[in-house]
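Here you go, one structure.
With one protein chain withheld, the remaining protein chains of the complex are depicted in position.
To keep things simple, chains are lettered A, B and C as they appear, and every chain counts its residues starting from 1.
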Amino acid sequence: MKLEIIMAGFGGQGIMLMGEILAHSAMLEGREVSWIPSYGPEMRGGTANCMVVISDKRIPSPIISSPDILVAMNKPSMEKFTPMVKSGGVVILNKALIDERPARNDIEIIEVDASGIADELGNMRVANMVALGVLVGKTGVVKPETVIKSIDHFLPEHRKNMLEINEKALMRGIAEIKK
Amino acid sequence: MKVVFERPKSLQPTKTHYCPGCGHGVIHRLVAEVIDELGIQDKTIGVAPVGCAVLAYNYFDVDMQQAAHGRAPAVATGIKRALPDRVVFTYQGDGDLAAIGTAEIVHAAARGENITVIFVNNAIYGMTGGQMAPTTLVGQRTETSPYGRDPQVAGYPIRVCEMLATLDGPSFLARAELTDVKNINKAKSYIKKAFEMQLAGKGFSLVEILSPCPTNWGMKPIDAVEWVKKEMVKVFPPGVFKEPKEG
Amino acid sequence: MSKIIIDKDRCKGCGLCIEVCPKKVLCFDKDTVNMLGYHPVKVKEGCIACGFCATVCPDVVFTIYREEKGGK
Partner (left out) sequence: MEKVLMKGNEALAEAAIRAGCKCFFGYPITPQSELPAYLAREMPKRGGVFLQAESEVAAINMVYGAAGAGVRVMTSSSSPGISLKQEGISYLCGAELPCVIVNIMRGGPGLGDIQPAQSDYFQATRGGGHGDYRTIVLAPASVQELVDLVYDAFDLADKYRNPVLILGDGILGQMMEPVVFKERPAKELPPKTWATTGKMGRQKSNVINSLYLDPVKLEEHNRKLFKKYQEIEQKEARYEILNGDDAEYFVVAYGICARIAHAAVEMAREEGIKVGLIRPITLWPYPKKAFEEVLPRAKAFLTVELSCGQMVEDVKLSVEGRAPVYFYGRTGGMVPTAEEIFEEIKKMRGLS
């Protein structure tokens, strides 16, 4: 098994963390993983993306040229990365910030109102966890409880009170798939 | 018989390569005497510069490192941070300290790095053959200011003590002149004070010493001493520029 | 009584000591050329072991002793 994922969005949407949590969960489940960020000025307010590879074997390249899955949290990300997605791959779109659908019919497109759901839960910032939930629900690449363990791992001590809402957001994302 | 004077222990018996009447020999001896008097020879590490004093490691009988041009304060910082209980000093000339090494000296001073700097100011580049230094006086002739230093072209001399005195880091800054017995003794007392500051953990200390360079000034040794007394002290007034308040 | 030892092969003939000597008992030894190629300094009668010469000497040419009072 090998899964290549690109996650992209605005700086500040928690894109990097979403990738880190996924990579960390997969590591906890005994997989080989790699995570690379886009780094540089775009980290501070522009577009941000990260690449996550999860595999049963040694990972040759951490750099992804045609992902199995794209999580696009805003429109520029969708436009930039959708053409790269493998035929038969999956694009998860944050519907709230994307008013268009990609013009490809060889890929599966899952639209989810991640920002809306997050807002409903009481914090726009957990939209990333909603999207991650969709990814986890769709692929089953890691168990939800492992993801929750990872969220806890990444939350600093003074933010532990955020665990509950993050967990809720993740589960809502998973539920979106089961609908 | 009581010893009035003999070579300090911290100075090797080696003859120096310095020119007749050069101030370096005296300053080396003063530093070595202070090291002896404070009983710190065994735990002192010196840093030699690039310039006339590049071979200082052959003259001092303490552990020594030779540093790249201008970098002695950085090298000394590395030593002091690695071995905080040792005594670390740099020995630098005006080109090394006030031109190529300006950044290093300013920042070592600003950090209050607990080292002692012996700064020999003779207003000229000696080792490379008498070129203009950052401390060359206005109007002074050198190989690279053959018509006299023209401020329109080459700017003005840098007063290191005054400049560093604006910083909070230094604990002790003083300037002495190597002109007569009284002032040589005063230079020694400043050097001693500077090392004592370090031993007390008070931070950066520097002693600037106005020193004759008869060869590159084109003067007899005695005239060179007179020139320090008459000309250099006008631009570089001796005295203490910073010291801790008593009490 | 005082004793002044001159390491003549260290002397570079700068003459600073001659100038500073309060008793004017130092002069160049014109009959000698030392290892460094200079006429080294020499001392005449009348040294009071004040140490001025050693203080200004850049080359550690001098070693100076003084008879302690009451001692031998």
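Basically, contacts are C-beta pairs under 8 Å (C-beta built on N, C-alpha and C of every residue); 3 or more make two chains touch, one makes a residue touch a chain.
For clarity, every value in this text was computed on a predicted model and none was experimentally measured.
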item: Contact set of the excluded chain (shown chains only); value: A, B
item: Full-complex contact with the absent chain, from B:L30, B:V54 or B:I124; value: B:V54
item: Per the touch definition above, residue among B:C52, B:A76, B:I118 or B:I158 touching the missing chain; value: B:A76
item: Residues belonging to chain B that touch the chain removed from view; value: 41-45, 47, 54-55, 57, 60-68, 71, 74-83, 86-87, 103-104, 106-107
item: Sites on chain A contacted by the missing partner chain, in the whole complex; value: 20, 23-24, 27, 32-37, 39-40, 59-63, 65-66
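Here, only the chains that are shown with their structure count from here on.
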item: Chain contact topology (line, ring, star, complete or other); value: other
item: Pair of chains with maximal C-beta contact number; value: B-C
item: Where chain A and chain C are represented by their mean Cα positions, the distance between them in whole Å; value: 87
item: Chain centre separation (chain A, chain B; CA means) in Å; value: 62
item: Whole-Å gap separating chain B and chain C, where each centre is the average of the chain's CA atoms; value: 26
item: Where chain C touches two or more other chains, by residue; value: none
item: Contact footprint of chain B on chain C as seen in their complex; value: 2-3, 9-10, 12-16, 19-20, 36, 38, 49, 51-52, 54-60, 62-68
item: Residues of chain B touching chain C in the complex; value: 1-7, 11, 15-16, 18-26, 29, 180-181, 184-185, 214, 220-222, 225
